[in-house]
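The structure under discussion is supplied below as structure tokens; questions concerning it will follow.
Below, a portion of the complex is reproduced, with chain positions unchanged.
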Amino acid sequence: MIVILKPQAEAGRVSALMEQIKRLGVDIHYSQGTTETILGLVGDTAHVDVDWLRASDIVADVRRVSEPYKLANRRFHPQDTQVTVSGRRIGEGAFCVIAGPCSVESEEQLLQVASAVKASGATCLRGGAFKPRTSPYSFQGLENEGLRLLLEARRITGLPIVTEIMSETQLDDFADVDIIQVGARNMQNFRLLKALGHSRKPVLLKRGLSATIEELLMSAEYVLAGGNPNVILCERGIRTFEKMIRNNLDISAVPVIKEKSHLPVLIDPSHAAGIAWMVKPLARTAVAAGADGLMIEVHNNPSCALCDGAQSLDPAQFDLLMQDIRRRAAFEEKVMS
Amino acid sequence: MIVILKPQAEAGRVSALMEQIKRLGVDIHYSQGTTETILGLVGDTAHVDVDWLRASDIVADVRRVSEPYKLANRRFHPQDTQVTVSGRRIGEGAFCVIAGPCSVESEEQLLQVASAVKASGATCLRGGAFKPRTSPYSFQGLENEGLRLLLEARRITGLPIVTEIMSETQLDDFADVDIIQVGARNMQNFRLLKALGHSRKPVLLKRGLSATIEELLMSAEYVLAGGNPNVILCERGIRTFEKMIRNNLDISAVPVIKEKSHLPVLIDPSHAAGIAWMVKPLARTAVAAGADGLMIEVHNNPSCALCDGAQSLDPAQFDLLMQDIRRRAAFEEKVMS
């Protein structure tokens, strides 16, 4: 950690600050220049509070050198993490495809989609029972009945299920869910993250619309710090000035996260694109970028979907996509899980 | 609502779509051009789902003409809303200042700050008992003990208290809080918003770091739709590419929200600036923009604050700021509340 002092900082106050810092158990290298003085803090600076230093009126700036996340950090955990869900592997050479409708609408709809995506080779079934909607007047999901239908679809197809949780109070209701999804809007719902840390359920953590990669890793750190190592990250597009696409898929997030962390990373091209025809080209870039899998919206009848129909593929389109993805995963020497 | 059809849309399918739309109780004006065909949907289009239309493969684009929020909309509620808290007024000509520490740290700290901000003329006391922190290793707040200290400070100073809720499960614990704050990270925690809609407590709703103004109004709509009319909005800086400031205060949000909605709007210059010296110039722009008040972080000893010390004013700085703000509120013909 680097502390840059103000040019006019009084010597006595600088000494006092340095004493306080040393009491935190870190060493200081002092560099006096003509225009600035720099304190280099070396040692375990994890417990040195940047805010506390910045608030001192003799400090001009503070910059972290080492990352604030530890358990999510590849530096301290060099090998890739692989999460296992009912015998299916996610990460470390395996390529998974989680597919299904935006929201569970009826038994018939869910079972049709579930058996279709299974036939096409999907790894897991997704489906929203509780839906976070911008408008209070939009369809909010079938709620507990939706959960029940998902479990029924799992019983019939054998596909593990992924569904979104909205609050830590729902953890008991989600006891039989295979992967609990934390949506983009809840990425910094820290009470929920802490509660998931005390579980051992695999957690699929989606990046917030304007969350930095570091913030995403810090949210993963909340779950890991609670003792749950089963975290899967998911990039789903970020918010920018561009108007022709709903969100900008941040494809560079894949290599950056792979460099910084050992956790698996999926891409959700459906939410990034917001429109069905763009799912395929974006899915292709995900495979090429080194992602560990995809999350794709599929609906038996997109024109009648109660939510996000515009971005949903129909089963035939999904089957074609899967054929393409399988060839591409093989090209990248990944095994479909 | 405008539906733009694809140039090659088949006549039979267009008629079928038009029939479906009419069954929703809206009229259609059909405009055929050389390069595009447009359906103008007129009447009450609130229940026409944009997603459903966009998912049709003969539809090129759909554009809403009227706003998706109703209860928050000034068009249907022309007069300003004023929220009353223990006899103090917020909005409609009154100018309020909510001040206090980022987090409650101890009885001594809170009482010192509370009596100082009261002496300087603050309307309400703020203080975090439950803190949403990016890092699991940062101070997370005194929690229920913090709430207890806030109520104690209210008893002693008479200042109404504002504090942040993290989850709908805490509503009972917040029964004695005067204004419940929903933080930027929870702006789209819809379960929390719904629960607050069933309460009658004043809700201070902060704009998310990358939430559009429309999304902020839609989140307010969740609370209003539940039956709670006491919503106060707060702009606290948005995320952009600029690196010299922590967040960009979106000062235009004030006139835009005033045009679109009847709800009171506060500005939080402390979180926008991220640094104490910039609080004063930003607070001044808030008054000039027509905001209904300010939310300011004050700490008895900013260099030792456990959270956000860099942006906190000390009591003397806050007192000077209040003198300045009072003169400016008078200039704008606002009454300090």
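Per-chain residue numbering starts at 1, and chain names A and B are given in the order in which the chains are listed.
Throughout what follows, a contact is a pair of C-beta atoms (placed from the backbone, for glycine too) under 8 Å apart; a residue touches a chain by one contact, two chains touch by 3 or more.
For clarity, every value in this text was computed on a predicted model and none was experimentally measured.
Here 2 copies of the chain are placed, and the complete complex recorded in this file has 4 of them.
The rule is simple: only the chains that are shown with their structure count from here on.
Against chain B, the residues of chain A that register as touching in their complex are 46-47, 49, 51-52, 54-57, 68-69, 132-138, 140, 166-169, 185-186, 188-192, 194, 209-210, 215, 218, 221-222, 225, 239, 275, 302-310, 312.
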